[in-house]
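Up next, subunit A:
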Amino acid sequence: MTAQLPGWKSLPPGAVITRPGSTVEYKTHDWRTLRPVIDQERCIRCRLCWLYCPEGTIIELDKPYTTKTGRKYTRTYEINYDYCKGCGICAQECPAKAIKMVEEVR
Partner candidate 1 sequence: MGRFEIRWHGRGGMGAVTAAELTAMAAVKTGYYAVAFPEFGAERRGAPVKAYTRIDDEPIYEKTPIEEPDAVVVLDSSMVGQEAVLHGLKSGGWYIANTARDPEEVRKIIGRDDVKVATVNATKLAMEVFKAPIVNTAMIGALVAATGIVPLEKVEEAVRDRFPERYVDPNIKLLRQAYESVRKVV
Partner candidate 2 sequence: MAGKKKLPLSGNTAIAYAVKAADVDVISAYPITPQTTIVEKLTEFVANGELDAEVIHVESEHSALSAAVGASAAGARVFTASSSQGIALMYEIMFIASSMRLPIVMAMATRALSAPINIWNDHSDFMAASDTGWVMMMAHTNQEAHDDIILAYKIAEHPDVLLPVITAIDGYFMSHTIEPVEPIEREEALKFIPKKVTWSVLDPDNPVTMGPLGTPEWYYEFKRQQHEAMKKAREVFDEATKEFEKVFGRRYEPVEYFMMDDAEYALVAMGSVAGNVKAYIVKEARKRGIKLGLIRVKLFRPFPAEEIMEVISNLKAVGVIDRALAFGSSYGGPLYGDILSAAYTRGVDTPIVNFVAGLGGRPVTFRDIKAMVDATLALDGKTRKDVPKEPYFIGVRE
C-alpha cells in the first residue's frame, strides 16, 4: 500500500488536508474488539447514546418502530459499524440497558 502513497515532494506543506470531509475515507471499525448491539425492543429512544458516542457513529433515523407490546416510536437509533470503535460508552450510559457489547467476529 505504501508504494502508492505520494512522496514528500508532492505533499502539501504542514500536513494540511485540503479535501474537506476526507475523514470518511478513514474507517476506524477495525479498532473494535466488542461490538455494540442495540435491542430495539428495550430501547426507550432517550437519545443518550447518540449524545455520548465520542465518534458520532450512532445515527438517529426517521424510521418508525413498534415493539411487541405495541409501543410506537417514530425514531430508531442504529450504529454505523464502519466507524464504531467499540469503546462501550453507549452501553455504559444507556439507562434502559438496551445496548449489549458482544464479541466481534471478523
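Following the convention adopted for this analysis, a residue touches a chain if its C-beta (ideal position, glycine included) is under 8 Å from a C-beta of that chain, and two chains touch if they have at least 3 such contacts; residues count from 1.
If you want to know what made the cut, all candidates are chains of the complex that A comes from, given by their letters.
Keep in mind that what you see is a predicted model, and the values were worked out from it rather than measured.
Of 1 or 2, just one candidate touches subunit A in this complex, namely 2.
Residues of subunit A that touch candidate 2 in their complex: 1-2, 5-8, 11-18, 20, 22-23.
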